[in-house]
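Some chains have been omitted; the remaining ones sit where they do in the full complex.
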Amino acid sequence: MAQRPTGVKKTDESARAIRFRQKHLLAIADLDRFEAENLLDRAEKFAPLLDERVKKLDTLRGRTLINLFFENSTRTQSSFELAGKRMGADVVNMSVKSSSVAKGETLIDTAATLNAMRPDLLVVRHGSSGAAELLSRKVDCAVINAGDGKHEHPTQALLDAFTIRSRLGGVEGLIIAICGDVLHSRVARSNVALLTLLGAQVRLIGPPTLMPAGAEKWGAKVFHDMRAGLKDADVVMMLRVQRERMTGGFFPSAREYFWFYGLDEEKLRHAKPGALVMHPGPMNRGVEIDSTVADNASVSLIETQVRMGVAVRMAVLEALAESGANEERS
Amino acid sequence: MAQRPTGVKKTDESARAIRFRQKHLLAIADLDRFEAENLLDRAEKFAPLLDERVKKLDTLRGRTLINLFFENSTRTQSSFELAGKRMGADVVNMSVKSSSVAKGETLIDTAATLNAMRPDLLVVRHGSSGAAELLSRKVDCAVINAGDGKHEHPTQALLDAFTIRSRLGGVEGLIIAICGDVLHSRVARSNVALLTLLGAQVRLIGPPTLMPAGAEKWGAKVFHDMRAGLKDADVVMMLRVQRERMTGGFFPSAREYFWFYGLDEEKLRHAKPGALVMHPGPMNRGVEIDSTVADNASVSLIETQVRMGVAVRMAVLEALAESGANEERS
């Protein structure tokens, strides 16, 4: 990756004017700090628009965004649909049952078919790690990974970072604790990558059975005791526990999980006073998070995350549509 | 509710120019006569547009309507989708399986999530009475109840009243018989409220097992004998019988139901000569209505109801978007 001037401040207009170099957004791991901040700067431009009466731009008029979801996710799909429509694009939703795409080969045929329909932007969610990257090699358009197996969910990390930056002014130097089922979480992977890239100190908290081997090598500190891990944290980011894990031998019961790793007011007191709480949603109340924390408007950023998600996705669509890498082909 | 001049005629331009005061449309019970007629007057403006070649307005351009359906209803969902698109809005459909929202708490989280996406109009159908009202307390945007449990379905009542008014010039003084499974019917509840508000005499006809206790207090006369109930009726409004009721002990069989409460030509002869027939659809032919009646174009208004449904929903979207109550927040 080429060296870029990292001293560019986010208020610098020239940073916004610079083209995004990536053709796709597949993983935070593909971005350098300059590119990541470029996306957050673009989001800053769109965030105020969300509260306007008329939210529609013509930036992507006549362009087509295909929302290809192999896993259900009303929340993420709607966020991309809204972002696309607000940018003026035509949005086509395709929900494909995974049963009908059991074989890997079919994914490639699906890619070829979609490519032939000449979309400009393809948002894909798939249960297999690497699916978005595989698709990206078979199509001409820009591909956005909206979650692939246990690998990455880059727009979630971008919206999380943007939410933190909007509230605290920046990410650099913050202590951010990510807590829960790290093992199965693409949200955790993308967030560790982005937050460390932006200069935060990241901690991972969770039971040994839900912590990937070698998590320390991601550049984060690992804790199995939640109170120790929360000490001095500026931000506590809770992960969703998949209900199917509860009977998978990963931990004895939802009740026991909550006892050790559920965020309640008592545990939150171990973090820095005024520490903020985040969750990618949808929440399992009483499992990984207590309602007294989730609904406390002075600490919870959970709704802000959803709102910022639309702005961040608008930013990503704009950046990829403008990207030199995508313009060359047309 | 403040007193309003009720002498305003529907042709009075000033009536149309007046802003709708309600923030939401949750129940007919929330409306006064002036507000109800304001909505019908607006619909009159949109009805001719449906037969135009180009049906698109820019009234809601850049605004977002979310169609949130917890129960399947292709008919109602499409009607709102068309109304929204014809008014120029961006429409996002969200079909949520009730299985994934078993707990009441999740509805509030869904509301918070949607609210954070900053829609302008939220149309909601849900299997539980009161769900739309609950949502409306948690979001900033205008909420339209598209059917909540056994409670209300206000746009259905408005389109029924608008259909009658378009055909017969008005509702005041008419005898309107609503017949069938009143107990489980939100359509009946909304219609009794609206038609009595507009000055009609409403009758409820059905077997005792399908008539709610205290139905007389709604301001309608109750009949268990269909022929007696139909006597002198100007309009006969049939209700859909849910097939699951047929095995629920409410009545012995579909055949027996039809014998006593199914509308056929013989029973219709007990109503006023030229009486009109309505049904909210979809029909169970041979159960609550006979095809000789349903398909008789000189008495059946069933297709007109569907057409008027789009005009009435355009009117409701316009009224709520213009509403002072909604403008204040933006």
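By written order: A and B. Residues from 1 in each chain.
As a working rule, contacts are C-beta pairs under 8 Å (C-beta built on N, C-alpha and C of every residue); 3 or more make two chains touch, one makes a residue touch a chain.
Computed from a predicted structure; not experimentally measured.
Student: Fill in the total copies of the single sequence across the complete complex, 2 being in place.
Tutor: 3
In this section, only the chains that are shown with their structure count from here on.
Student: Quick one: which bits of subunit A touch subunit B in the complex? Just the residue numbers, please.
Tutor: Against subunit B, subunit A makes touches at 50-56, 74-75, 78-79, 81-82, 85-86, 281-283, 285, 291, 302-307, 309-310.
Student: What part of subunit B is in contact with subunit A in the complex they form?
Tutor: 61-64, 66, 90, 92, 94, 96, 105-106, 109, 112-113, 115-118, 120, 330
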